[in-house]
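One chain of protein is taken out of this complex; the other chains stay put.
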Amino acid sequence: MIDMTLDPNADNPAQRTPLVQGGMGFKDVSHAVCDISERKTPKIWFLCLAAALSTLGLLKTSILYLIWEGTGIWGLNNPTYWGWAIVNFVFWVGIGHAGTLISAILFLLRQDWRTGVNRFAEAMTLMAVACAGVFPGIHIGRVWAAYWLFPIPNQMTLWPNFHSPLLWDVFAVSTYATVSLLFWYVGLIPDLATMRDRAKTKYRKIAYGVLSLGWTGANKHWQRYEKAYAILAALATPLVLSVHTIVSFDFTVSNLPGWHTTIFPPYFVAGAVFSGFAMVITLMTVVRHIYKLENLITIRHLENMCKIILLTGTLVGYAYAMEFFIAWYSGVEFESYAFINRAFGQYGWAYFIMIGCNVISPQFFWFKWCRTNVVFMFIISIFVNIGMWFERFVITMTLNNDFLPSSWDYYSPTIWDVSTFVGSFGLFFTLLLLFLRFLPIVAISEVKNCIPEADPHHGDHH
Amino acid sequence: MGHGKNFDEKTVVAPGAKWNKAIAIFGLAGIALIAIACFTQPNKAQFMHSYLTSFMLFLSITLGALGFTMINHITRAGWSVTIRRVQEGFMKNIWLMALLFLPILFFANEIFSWADSRDGKTLEAELKLDTYHFTDAHHGHDDHAEEVHDNHSQDDKVAAPKEVIKKELVAPKDKIGGHPEKNRVRQTQEISEAQDAAEAHIEGEEEEEAHSEGAHDAHDAHHAEGGRFDLAHGRHRAHLEHSLHVKHSYLNQSSFTQRAIIYFIIWIALAFFMFKKSTSQDADGNPQTTILMGKASAPGLMLYALSLTFASFDWMMSLDYAWFSTIYGVIYFAGGIMCMHAATVLAVRVLQSKGYLQGAVDQEHYHDLGKLMWAFMIFWTYTALSQYLIIWYADIPEETIWFLNRYKEGWLPVTYIVIASHFLIPFAFFMSRHMKRNKNICAFFAAWLIIAEFIYIYWQVMPTVTFPITTPFSPSIADALIFLGMAGLYVAAFLLNLKNQNLIPVRDPRLKESVNFVNL
Partner (left out) sequence: MSTQEKEWGLITEFKSAKDIYHAAEKLRDSGFKKFECYTPFPIHGMDDAMGIKATKLPWLILACGLTGLATATGLQVITNADLYPMIIGGKPNGVGSLVAFLPVMFELSVLFSAFGAVFGMIGINGLPKLYNPVFKHEAFKKVTDDGFFISVSVDDPKYNTQKTTEFLEKIGGKDVTVIND
């Protein structure tokens, strides 16, 4: 018989490592999670919120100035009409893929370890998508005409062009945001009920009471709830693939060498998952430490995420290699030129930052020490975040060398490019801090389900 | 979930000599069917293409099994333990695939036009093609550009019936479309002379390139030299020649052979290692073996991904050597994993009907296999559709031609059949969990999807028999005979692999989990 007290770090194929450590029972789980928002707000939270809000102010200022002055305040030039705005858009949308991947795909694959991290990752998804949504809205130039993106006819019954990948993006990103929000909310309902039942003040009782819709945990409700959750997961899985696929269509359906290549859809999806998991690691390592959630979000959880980073980083490397190989194999000079220029041209430095951060740095995760050391994985995750921003930068800057050599140029960002991008982190962290303060950051009922006593056959002898 | 289910141990032990008769029957029938196919299809090129079609299908099952076994180890999967041995049986069939590859290696010049040595006349006679296709086969390299417009041009509408082509419609001048002059680029002597000239020209160019940014000049030179569109087929002949020239260092007999050897070494090493370790655990029950297989799977999968990708480039994509798609390997992988799950369902269904695997595999496993089959069918659709949409949308002639070739000469209905059989029908009718949990319906769709994948590979391979001319859709009994023959050999080899092994990994540490798991 196998020893039941398992080291969470040891591999024992005969036994699954318990997902909840430290002998926590149902009550302890509820308490560990709910207490975060019930105890007195720590000072550090206010400090962080102040910092986040002032960064958000920077974003607002940048946007107001942009509306006042026009897109000329950015470093855009003639071939590069899409500058940092599209880079930032794709960067944030990419980060927004981890949440749904964890909740939906890992759910379908019966990976129970996702329960420790899914709530947080889903919240992060929503915030990242909110940040992403800012950029297409503002980079169109005439912001007041942003409603033209929606399927509304003008006076000549001219409707938006549904053949355009940019319009597909509108549908994909807004569908994704909506479905992610619903998915997240459905997951929250039972946990909001837990908050309701623990609430001491009148306002909390009313707020959580209304939000939890009067949830009682009745089995008939659970039955439909689980069905709805499973079907949402099955819907969200292709949806999460479709979003970055459609973002990749923004590039691929053109016939620009360096953009037009068939591997882009799965490659973008792998890259999105890669960057999303990196962002989850970046934030989770910190949050877990501050809120002492080490028994719910164990090293095993983090190690699994590191493995996913290794996998997706390698897949991204595979895509880079395929692009390069086919650029040569195609025998099309323009293709070959685009790629050689990408690596050794004026943006070669960015290309090698991208390769270094995205393909090389995750390779450390082959070593168990690297996968289980929280500080180390935090550092690698930062590298990946940087690398994935540069990946989009490198792809976008392909524009600089178009078919007309006389218009070739070098994109130099202005202070407003930088302030808009930095400002978007203000929006991200403001939302994140509010989430940390007021909502259950771990899926309480799902984690409880992973405790052995949740099994009605627990302790039965076979 | 421990409901304490159990399996019947007698039905999973090694069947041993009991299978000898079946092995002999399947093996001999397989050889006989392929032999008959040789006689029913006298055209060597077409025969070899049919052979390649079936080969690629069974290879995809084998590689699918290899990849999925490693994925199971790396993810520490518990549910799949009881079906793993069946998949390992498919995986070990890689030795058979290596043997079956030999004809492809020896007759590569019948299959791959970049390695071709025949001339257009022979092909014309062999295939009894419409003479139209070859009328101008011997027009050399030095034709005048005007011919583009006033010769037998045709409106390059997709799927133009042959009768229409014969009428030699005159195309508007600005249309991309056809000069009927087409031949296999490296066929006639004249052309190889022209080729030499072109190569000499390019060598000259390369010197120029050394001191100027003349990358585009080489291309322009080709345009000037052979500057014609092959109207009936949308092929820019210069593009074909240029492709062949650029890729010569990759697409030539000797490096093709070397690469094939490397692929098979990787696959055989991985498959035999995994098989050996897995069966050794049956004897010693060492849990460390499970950990070892998990560790070996990670680098194994990297080698696997690269070798599978390049094999699909070499053996299928290069049939049209001027065409290229970066996602091609992923599509082949997706189809392979789908087919492998389908084959597993069929194998398990048949083994259970013969009294094996009782209690070890139940409807929960069928459900999961069905889900994976369905999911990878959708993943295939996703990759194949992505490829199509991107190429369709950008509308670059050297890429769209691959699809346009499959819109005509009778291939259009096949294109629709691929879409319907590989996506629409299984999507709609195999979505419900009740379908997946019914053993017989699951097996029906398993067989369906294998046939769908066969049609899909057929649709990719067969239009290239007479590359660069689209071969008309002309199914032959040999296609079916080779498929069935290879299936016979495949089953025989599968039974041979497993006859002295337990049919499930009886001492795998996660076995109990697999026997007891239930779906949500």
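Per-chain residue numbering starts at 1, and chain names A and B are given in the order in which the chains are listed.
Just so we're on the same page, a residue touches a chain if its C-beta (ideal position, glycine included) is under 8 Å from a C-beta of that chain, and two chains touch if they have at least 3 such contacts.
Everything numeric in this text was worked out from a predicted model, so none of it was measured.
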Which of these touches the unseen chain: A:A14, A:L167 or A:I340?
A:L167
Contact partner of the left-out chain, one of A:S242, A:S275 or A:N385:
A:S242
Given that one chain is not shown, which residue among A:K43, A:K202 or A:K220 touches it?
A:K220
Among A:T61, A:T175, A:Q363 or A:T414, which residue is in touch with the absent chain?
A:T175
Among A:L47, A:L109, A:A146 or A:A228, exactly one should touch the missing chain; which is it?
A:A228
Logged for chain B, residues touching the omitted partner chain are 1, 385, 388-389, 392-393, 395, 518, 520
On chain A, what residues meet the omitted chain?
25-27, 30, 151, 153, 156-165, 167-168, 171-172, 175, 178-179, 182-183, 185-186, 190, 193-194, 196-198, 209-210, 213-228, 231-232, 235-236, 238-239, 242, 246, 249, 445-446, 448-449, 453-459
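Note that in this section only the chains that are shown with their structure count from here on.
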Could you tell me the distance, in whole angstrom, between the mean C-alpha positions of chain A and chain B?
35
So in the complex, which bits of chain A are touching chain B?
11-14, 16, 109-110, 226, 230, 238, 241, 245, 249, 252-255, 260-266, 314, 318-319, 322-323, 326, 328-334, 336-337, 366, 455, 457, 460-462
Within the complex, which stretch of chain B touches chain A?
1-4, 75-76, 78-79, 215-216, 218-219, 239, 242-243, 245-247, 250, 287, 290-291, 294, 298, 302, 305-306, 309, 313, 322, 324-330, 378, 382-383, 386-387, 389-391, 393-396, 398, 508-510, 513, 520
